[in-house]
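Missing here: one protein chain of the complex. Every other protein chain is in place.
On to subunit A.
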Amino acid sequence: MGRFVARRLLQMIPVFIGTTLLIFLMVYSLPGDPVKSLFGPKAADPATVERLRHQYGLDKPLLEQYWNYISGLFKGDFGQSFTGRPVADLMAEAFPVTIRLALLAFGFEVIVGVALGILTGLKRGKFLDQIVLVLTLVVISIPVFVIGYVTQFLLGLKWKVITPTVQDSMNIGQLMVPAIVLAALSLAYVTRLTRTTVGENLRADYMRTAVAKGLPRKRVIGVHLMRNSLIPVVTFLGTDLGMLMGGAIVTEGIFNIQGVGNTLFRSIQTSEGPTVVGIVTVLVLVYLVSSLVVDLLYAVLDPRIRYA
């Protein structure tokens, strides 16, 4: 167990270096000169451009730039954005918002998705099951931005239940509807996955044994069925938390939430290397850690899994 964790943590190092290098190279090969674009439509003064280039270290070879960036990273320095603000500050503003949004969406996904999955898994072929199957299929086949804009139009503009865009990005009440939109796709997957595993395990031999032992139905379902059925669901949910954090770009854009997605989108448009790399680096870390947690959790839930 200890060795497994240690090895996984060590494995993170090359993954971390690889992803950051890749992102770094990609951002700097984007067309357009980030320094020149700072001047907007005005003609750029070559001396100022040169000075700014030097200030941001853009005149050095690419690998040296990368090395400077990485070594700064280990000192907790994410560099400066072209507007002059430290990237760390930008992220400190954006991440709390996105974490809130992602956790809200995650909670929604877990509670509603798993509950619906269990209900439909136990009552396969019944009316509720059919309805949920069709609805989840609809959600899966429609892109998120359609769901987002339709929700915004209906709830925000037509019926005026919510404000069309989020006014205060830290207000949980206002984040509720965007969170539902963000969760919709994963929720549909969780529902279907839970439904399938519940239905499968329901026919397992050990379920027959549990009934033959004279256990009450509550216990047969709640202990014997659930412990087995939720293993794949927990795995899916774990990796999905990372997805929700990084995948909020569209939702944050539609509802004008000042989170990571929005910041990232803006930085990509203005070729702001340090901000993009910084945010993506943190997202990569979130993915790595959450997949490690899932792997560890998997073995806790299923004793047949051995670490090797």
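Assume a residue touches a chain if its C-beta (ideal position, glycine included) is under 8 Å from a C-beta of that chain, and two chains touch if they have at least 3 such contacts; residues count from 1.
Here, contacts and distances are computed from a predicted model.
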In UniProt, the chain not displayed here, chosen among "Cell division topological specificity factor", "Anaerobic dimethyl sulfoxide reductase chain B", "Chemotaxis protein CheC" or "ABC transporter ATP-binding protein", goes by "ABC transporter ATP-binding protein"
The listed residue (A:2, A:31, A:61 or A:303) that touches the chain absent from the view is A:303
Missing-chain contact among A:209, A:239 or A:269 belongs to A:209
Interface residues of subunit A toward the undisplayed chain are 204-206, 208-216, 219, 223-224, 227-228, 231, 301-304
